[in-house]
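Pasting a structure here, questions to come.
Note that one protein chain is taken out, while the other chains of the complex remain in position.
Our next item is chain A:
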């Protein structure tokens, strides 16, 4: 089972955001996507999940043409937004937000979905006290964890995480990294993680793709990527990540 983008090109007027991008997501496998700001990482992820329309016959699910539709294919490939506060309704409590997909997609009865939602809250390291709070009453990190719990409630086959650890402290980053590893293994879920933090991707990703100017300029297994980066931008990223790592 795969989700695949083949020669995907997207332009906004004269601005070519993606040019002939090809990328395949596999179940139980994590792909890291890195690149400088504005290189088209989020656009690629949004096109693959149906948030922005992609040209026909550029997306494939199990080698069949795939028409991502937010309302219908959210449980096949699901996008978790970069800004969790903007992606969580200010009118609903944390518990209701997590219950939303449990009711709409999994059709669970009220008592069961509330129990399941509390389990998910605990799974992402949040206490029961957060359940009744609305997003604006929570910190950025707590919102990010609620967004993750909500995405896990959907149980998609592929989960796209746009900067999932950016608002979290180091301890929580470690917890979420471990959780994502566990989820990937238990749910057989394929992950696409967009991140600027190569050290996190080194821990999580099986392969890393580097984007520049709307193209994937390098795509390698993680170990190989860190050992022999070829593209100048990849070399620079690896160099900086080694430089920013504490001395052994």
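We adopt the following convention: contacts are C-beta pairs under 8 Å (C-beta built on N, C-alpha and C of every residue); 3 or more make two chains touch, one makes a residue touch a chain; residues count from 1.
Just so we're on the same page, contacts and distances are computed from a predicted model.
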- From the list "Alkylhydroperoxidase domain protein", "Cell division protein FtsI [Peptidoglycan synthetase]", "NADH-quinone oxidoreductase subunit J" or "Peptide/nickel transport system permease protein", give the UniProt name belonging to the chain omitted from this structure. "Peptide/nickel transport system permease protein"
- Message: Touch as defined at the start, partner being the missing chain; which of A:92, A:123 or A:202 qualifies?
- Response: A:92
- From A:79, A:158 or A:225, residue that would touch the chain that is not displayed: A:79
- Note on the structure: Where chain A meets the left-out chain, the residues are 49, 51, 70-71, 74-75, 78-79, 81, 83, 86-92, 100-101, 104-105, 147, 150, 153-154
